[in-house]
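A protein chain is absent from this complex, but the other protein chains hold their places.
Chain nomenclature is as follows: A, B and C, assigned in order of appearance, with residue numbering initiated at 1 for each chain independently.
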Amino acid sequence: MTTLRVAMIGHGFMGSAHSVGWRQAPRMFSLPADVEMAVVVGRKPEAAAAAAEQWGWQESASDWREVIARDDIDIVDVVTPGDSHAEIAIAALKAGKHVLCEKPLANSVAEAEAMAQAAAAATGVRAMVGFTYRRVPAVTFLRDLIAEGVVGEIQQVRAAYRQDWLVDPEMPLAWRLQKEHAGSGALGDIGAHAIDTTQFVTGLAVSAVSGTIETIVKQRPLLGEGSGLSGTAADGYGEVTVDDVAIFTGRLANGALVSFEATRFATGRKNQLTIEVSGTKGALAFDLEDLNSLQFYDRTAPADRQGFTKILVTEGVHPYVSAWWPAGHMLGYEHGFSHQVKDLIEGIVDGTDPHGTFAEGLAVQRVLEAVEVSSGRESAWVSIPGATPK
Amino acid sequence: MTTLRVAMIGHGFMGSAHSVGWRQAPRMFSLPADVEMAVVVGRKPEAAAAAAEQWGWQESASDWREVIARDDIDIVDVVTPGDSHAEIAIAALKAGKHVLCEKPLANSVAEAEAMAQAAAAATGVRAMVGFTYRRVPAVTFLRDLIAEGVVGEIQQVRAAYRQDWLVDPEMPLAWRLQKEHAGSGALGDIGAHAIDTTQFVTGLAVSAVSGTIETIVKQRPLLGEGSGLSGTAADGYGEVTVDDVAIFTGRLANGALVSFEATRFATGRKNQLTIEVSGTKGALAFDLEDLNSLQFYDRTAPADRQGFTKILVTEGVHPYVSAWWPAGHMLGYEHGFSHQVKDLIEGIVDGTDPHGTFAEGLAVQRVLEAVEVSSGRESAWVSIPGATPK
Amino acid sequence: MTTLRVAMIGHGFMGSAHSVGWRQAPRMFSLPADVEMAVVVGRKPEAAAAAAEQWGWQESASDWREVIARDDIDIVDVVTPGDSHAEIAIAALKAGKHVLCEKPLANSVAEAEAMAQAAAAATGVRAMVGFTYRRVPAVTFLRDLIAEGVVGEIQQVRAAYRQDWLVDPEMPLAWRLQKEHAGSGALGDIGAHAIDTTQFVTGLAVSAVSGTIETIVKQRPLLGEGSGLSGTAADGYGEVTVDDVAIFTGRLANGALVSFEATRFATGRKNQLTIEVSGTKGALAFDLEDLNSLQFYDRTAPADRQGFTKILVTEGVHPYVSAWWPAGHMLGYEHGFSHQVKDLIEGIVDGTDPHGTFAEGLAVQRVLEAVEVSSGRESAWVSIPGATPK
Partner (left out) sequence: MTTLRVAMIGHGFMGSAHSVGWRQAPRMFSLPADVEMAVVVGRKPEAAAAAAEQWGWQESASDWREVIARDDIDIVDVVTPGDSHAEIAIAALKAGKHVLCEKPLANSVAEAEAMAQAAAAATGVRAMVGFTYRRVPAVTFLRDLIAEGVVGEIQQVRAAYRQDWLVDPEMPLAWRLQKEHAGSGALGDIGAHAIDTTQFVTGLAVSAVSGTIETIVKQRPLLGEGSGLSGTAADGYGEVTVDDVAIFTGRLANGALVSFEATRFATGRKNQLTIEVSGTKGALAFDLEDLNSLQFYDRTAPADRQGFTKILVTEGVHPYVSAWWPAGHMLGYEHGFSHQVKDLIEGIVDGTDPHGTFAEGLAVQRVLEAVEVSSGRESAWVSIPGATPK
């Protein structure tokens, strides 16, 4: 059996989650290749060494270009902030490495296009974007049920991603709230998941959008020079330059409307990605705060016993679940990272692209940009060129 | 104690619900006046007589003008279709009668303006529009808690009214789906409740909107000449000329955004009016399909025990409840009609307008019209002139 | 159409609920007879007159024997405390009146036996005990689904009735907490509902029980001479002489075990009657605090989409519902009282006994007594003579 050696570039929160995926997947699944956690890369050598020690990478390094150039590296996992995704991922693809790139694919459509082109041009290597929620078993199963036809023709979708960590106006300014670093706010960070999940489960592209993005708290306290923020403010407050909330309507390739919302001001909602797909035969609904279950309404059932069925997606017959625990045993957030690794490794061995392609990452980026354009045009509808069913 | 005699104009589904209110309120509440269900009015004498017999009205009549002119009638309750509301209500007000008018106040802004002016001009009589959901105890309590300040400054609202009775494309055409009769579709029928509930509980006017209305199934089977529909179609199908779904964003007087949705295509959702108000100190959420409870998130609670509290609004300390049953005993849809009667009778005796004024009904009508205008302008934002906090 | 005139004996909380039933049923259902609320009876003339005025009875009286003797009374509705049920109901039956008797049928097995015998002996009249929860639509539908076979062979049942109004040890002593007045505590008051609901929905008798009853707070503050309590205590505290909680196991006629619990100490549970019936093909679960819905698990569904379906029992196809409101409109606690009236009137006209017979009331009483006997015998199993499937 071949051995695939991984280099992970970056080691923040996502580095921790990806490390769990690399560590767990080979233990829980029967993968068609051996996987080695070879090297973790960070600009500061001591921090990278500490990350390697903590998460079990064989070694650490500080120059990602050197690592990408190494012959003993097969896979490059990019978990840096979005502004460096394009440079690293394209370089890795050109060096003949398989690439897993954390979402969002990039901070702009231009970068994402270059990445998608690089992925298309790189023969024999796989490129995957890490929309991990696709591989929550209930979400994968939702997609499978739609593909099987249980909702019939899709007539309406409702998708939202709601958090509340910015409700307090005295929460300090951070780099995530500055456009030059983060690119976007709630829209790009969590709205991207709502868009991708919609396109993934319906199999339909968002072809146009109309919407509004807005910054609710426009100034926040500065924490001082050491905060890593751009600029300073004499009065101790700095400008928030990304959106806090995005509310928009999308149109799918089949004509159905989608109501979207992404917000960091939904008091009490901690990490609530929700989607409900309504069709002629039924409906399916998912809530990330209850991630082991899926709600299914079957309009073809006898009239007196229709209702939303809460399916615990924890049985051996459900996607990915048989590798884990017996019936009714809950999975958590990080399991998606193992599933992502499993599918990537299988794709590499099979020579097929696992879903979450760079083209799909680009499609999300185009929708995000269109929302910003629409918001700047009094929320008028904006078409997304080239949007076609997946 | 004075006696107030009621004439009800119309006797469809709403006539049944209003009759329950008139029958129950005097039994369950200690009202400051005696109430008599005097006369029910319908164009067809036999049908009106049957309604009187079934629902307990003392007599029936077929000419509403004659009834309004009678000296022994104190209150006129208008439950006809929306296109006759203005004519009847204005005539009744001019005749010195108190008026309860079912929502929507009218089918157009012009009519609603005339009604609001008539109400303002009519001294000594009360005019009330029947947005009954305001008087579901959990909704009234939601309003009270916001007024008390438990959510702090309102930063975002999410309101929807979702039904599914049009999902089947073979559901026949009905007068409710023709613009000349119904005025509007999901927008005016149920979207009006979402708008009114938002304005009622927040105490803030919707000052601008951006949105889209759409007809998903554009032709439906005709049931033949006897259906009461306008026009006929050679091929057995007729045009649906009202909207099936409305998705729009509103801005409140304090600047907060509201995501609105009204749809008859939410498969599996039978009658689901939902609202969630998010603020700096907390959040409140209500769902009409679980109408005895209210969800409250308190950000001022200790950090480790915050969460949504499901308050059963069935205790004697809650609005209207002490008149009914002991702790934990559920109320239903029609109780709001009794509460409406109670507040109207008390307002008549006190000489004060109960909430749900004609001015408030007009405000809803203006928002509805603005949504239609926005939809016709590529969803661009449209301001609502005169919209100010209640 | 014949007219049936009703006399209601007693006018406490249950009098109010029964009055709603008598007032509403003829309006909402097409009954085969006219119903008149003729006379309400209470020992104190002024109180009875006030009750008549408030709830719409034509007249009031203070001597139930005189009223029962009247020729213009067809139905006697007994809503007095349990210790007078037997005397009144038997007298009424002997006088040839139809009888509706509030639950529990009596305070002892001996009384209940006499009542059941009187009912059996009274030809041409109907006798019905008011286990109202049987006629919550979701409970009736639960029974229907079991009868249809959707759960297969019943293998286990879990039933409980949980309230919390005695949690506070300083809640004063009341007549409901004294055995000479109330007969029993949580066991007879709410445990009786859990037993009856179990027998009703499964169609199986409880044939043996093993259990424990207990008084958690043994002394409570006295409110003084005017409290209507037996005895007085020098120190201002009186003895609680009924049970606060009853936990027992039952065996059904088919051998299945039932776990029962009745308690007034379940902090936060206001009025929560729950039942879950588990069988070879499926399961059904009901919760009175969510009374418009029913949970159904179908083991015959495809393995990957099994789960509990939350059926909103608010559609026209469900029992009793078509008389009320459109799809998805909630019903409340008191609707069961109207359904009870409907079934009684139909039974009177048809000459058939509506369910909730005195024999069924007696069966519940026997189970209650057996629980007390078991508790006194270290919880050892006690058989219920004569218990056979309904």
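Definition applied: a residue touches a chain if its C-beta (ideal position, glycine included) is under 8 Å from a C-beta of that chain, and two chains touch if they have at least 3 such contacts.
It should be emphasised that the depicted structure is a prediction, and the values quoted were computed from it without experimental measurement.
**Q** For the chain not shown, which residue from A:L4, A:A17 or A:A122 touches it across the whole complex?
**A** Going through A:L4, A:A17 or A:A122 one by one, A:A17 is the residue touching the chain not shown.
**Q** Quick one: which of B:F308, B:W324 or B:F358 touches the chain that's been left out?
**A** B:F308
**Q** Sort through C:T80, C:N107, C:S184 or C:S278 and give me the one touching the missing partner chain.
**A** Spelled out, the listed residue whose C-beta touches the missing chain is C:S278.
**Q** Any idea which of A:K103, A:R251 or A:H335 touches the chain not displayed?
**A** A:H335
**Q** Which positions on chain C touch the chain that was left off?
**A** Residues 151, 155-156, 158, 164, 167-169, 210-212, 214, 216, 245, 247, 249, 256-257, 259, 261, 263, 265-268, 276, 278-280, 282-283, 297, 299, 306-308, 377-381 of chain C touch the chain absent from view.
**Q** Could you list which residues of chain A touch the chain missing from the display?
**A** Residues 13, 17, 19-20, 23-24, 27, 54-56, 163, 165, 269-272, 288-292, 312, 314-315, 324-335 of chain A touch the chain absent from view.
**Q** Across the whole complex, list the residues on chain B that are touched by the chain not included here.
**A** Against the missing chain, chain B presents residues 141, 145, 293, 296, 303-312, 315, 317-318.
Assume only the chains that are shown with their structure count from here on.
**Q** When chain A meets its copy chain C, do both sides use mostly the same residue numbers (more than half shared) or mostly different ones?
**A** same
**Q** Roughly how far is chain A from chain B, centre to centre by C-alpha average, rounded to an integer in Å?
**A** 41
**Q** Centre to centre, by mean C-alpha position, how many angstrom separate chain A and chain C?
**A** That pair's centroid distance is 55 Å.
**Q** Give the residues of chain B touching no fewer than two other chains, as numbers and ranges.
**A** Residue numbers touching two or more other chains: none in chain B.
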